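All protein chains but one are shown in place.
Right after this comes chain A.
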Amino acid sequence: MGGASSQQGSQSEGKKKYQDDSLRPVTIKQLIECKESYPNSDMMLDGATLTQITFVGQVRSVNPQTTNTTYRLDDGTGVIDVKWWIDADKIDDDNDAANRQLTLDTYVRVWGRLMTFNGKKHVGAHCVRVVADFNEVNYHLLEATYVHLSLTRAAQPKQDDGDGMFVDGGYGAGAGAGAGGSGYSHEVSMRRARCSNKAQKVFDFLANFPNAGTDGVHANLVASSTGLSRVDVEAAGAELLEHGLTYVTLDDETWAVLEV
């Protein structure tokens, strides 16, 4: 791995490389889209140097060769080739060969580095193993999202600060949020994410309603403004209450957001 850099003997450079080494969880789409900041430099992703990576994917093809096994992996976000080099001392190891013969469509986890060869990206794998518990796939996708957000939204607090009632920015911050769901505190966006689309739409509307104050907004106004049916709005209202995102104010059908 990293054979090209072995000529760089300088110790300080070696140290720097070592410090930058982190194991980053990624999606395949991130690998496909990431670029070098200038030719022959390190790959950059979300402003951080990409060194060691780990990801999961389904095996779409297996191509055994004399020096490596090439797999095509698919995680739903994209497809990438993974080359798993054969250790020289294991070349006649039947056990090793058997480990490499992965069944098609199984999920595997890969550890390795992103490489570019003739303008085509592939991953040089240190290690590939079969994912035994399917939930690991979902955990990985959340982990990759978490790291992506930590790097791209570093300015915002990464941890939720408990169930604080008061969030800096308040309604003003929510107004700029738009439909994307950004602009809410971590805790609120997590809870909002668990709601249905319609409930999210209603929540966005309530959070961005000017001068809603503590009186809240009536279901009729929500329905006419969002274009949702009354039945949908009532269901969405109940869902938001259930998730602790809103509270009732003047009557059972007037809601205000608890926090944004």
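Brief remarks on what is shown
We adopt the following convention: contacts are C-beta pairs under 8 Å (C-beta built on N, C-alpha and C of every residue); 3 or more make two chains touch, one makes a residue touch a chain; residues count from 1.
Basically, contacts and distances are computed from a predicted model.
For the chain that does not appear here, its UniProt entry gives the protein name "Replication factor A protein 3", which is one of "GINS subunit domain-containing protein", "BolA domain UV induced protein Uvi31", "Multifunctional methyltransferase subunit TRM112-like protein" or "Replication factor A protein 3". Among A:48, A:62, A:79 or A:258, only A:79 touches the chain left out of the display.
When the missing chain is restored to the complex, the residue among A:144, A:202 or A:233 that touches it is A:144. Residues 26-27, 29-30, 32, 74, 76-79, 105, 133-135, 138-139, 141-142, 144-145, 148-149, 180-181, 189, 193-194, 196-197 of chain A touch the missing chain (whole complex, contact as defined above).
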